[in-house]
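Structure in structure tokens, see below.
A single protein chain has been removed from this complex, and every other one stays in its place.
Let's turn to chain A:
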């Protein structure tokens, strides 16, 4: 027995040494879904993050050290997302993280940020709760649904919307969107009818769609991710359901919708946060073109850029914070996030205070665009 004990100890010591020996790098934890329901989107975000990291390292790294991404899979599962955060903080000693794609995943991670006082940049989630619950370690670059609704407000009367039904995911993301958009629409004098929900993994939504077909609304607002949207558009066509459709949430991936739903997607409208189809209309056309060129050079599908740009901007924002902090330590980085100010691929990235006084979260205000699928292409609708 003593022999085995010595061997185990030796291995443990060696491991500890290996972990501790990376003082020459600045590490950023990346907590994304690489398997499970959101595997495709999480992988896009990670690939975007890698482009940013390589770009930064090519320019000489951060604080004179190499930037290293510690990428972990949260398996599209909130419990796993919290466990991954704990592992990144305690075992990998990452002073700052990016994650965790979905709202339910991010919300599950947030208590860990409070426990360990480590900041996280939220790149994709859109539930309002994330930046209003009083967690000062959260800095978000994606728009919460209230902000999305606010940007969409001026277009409501131009589209001639009279009565709207909602079909949303039965989770923080979907129900949050229905609440925020519903509030905005009522203020605009638009009637809100049904709010139907669907499970995240559901493949057959014909029951919900049959109900929506029977309602007297003119528009259906849908909040879900791309795979389910493809199914919805196909099933709407099969049911002969022809109403104006506007999707929200920023995870629609219009190129995949066009490729997979075909003519069933014609005329659908989508609120997105990035315009890769029209780089000249983005806030920083040159950066957009460079990013898209690098993305294509790496052999990734163009369809992925609507997700991956967030990973790219997220890592760039964290890098700005680390540079401003002057050291790779959680408290200094959390403080430095407040002075980050640069133009991302979808608008300025600078954090405004959000949530209860004294423990505000940071919320950036990206651009939101309404696009339409017409003749199998993405266009800006004429309003």
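Rule of thumb we're sticking to: contacts are C-beta pairs under 8 Å (C-beta built on N, C-alpha and C of every residue); 3 or more make two chains touch, one makes a residue touch a chain; residues count from 1.
Keep in mind that, in the parts below, contacts and distances are computed from a predicted model.
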Among "histidine kinase", "Homoserine O-acetyltransferase", "Branched-chain amino acid ABC transporter permease" or "Glycolate oxidase iron-sulfur subunit", UniProt-listed name of the chain not shown
"Branched-chain amino acid ABC transporter permease"
Residue among A:25, A:57 or A:301 touching the omitted chain
A:301
Of A:197, A:290 or A:343, the residue touching the omitted chain is A:197
Candidates A:230, A:315 or A:349 - the one touching the absent chain:
A:230
Had the left-out chain been drawn, it would touch chain A at residues 34-43, 170, 196-199, 201-204, 206-208, 210-211, 213-214, 226-227, 230-231, 234, 237-240, 256, 259-264, 301, 303
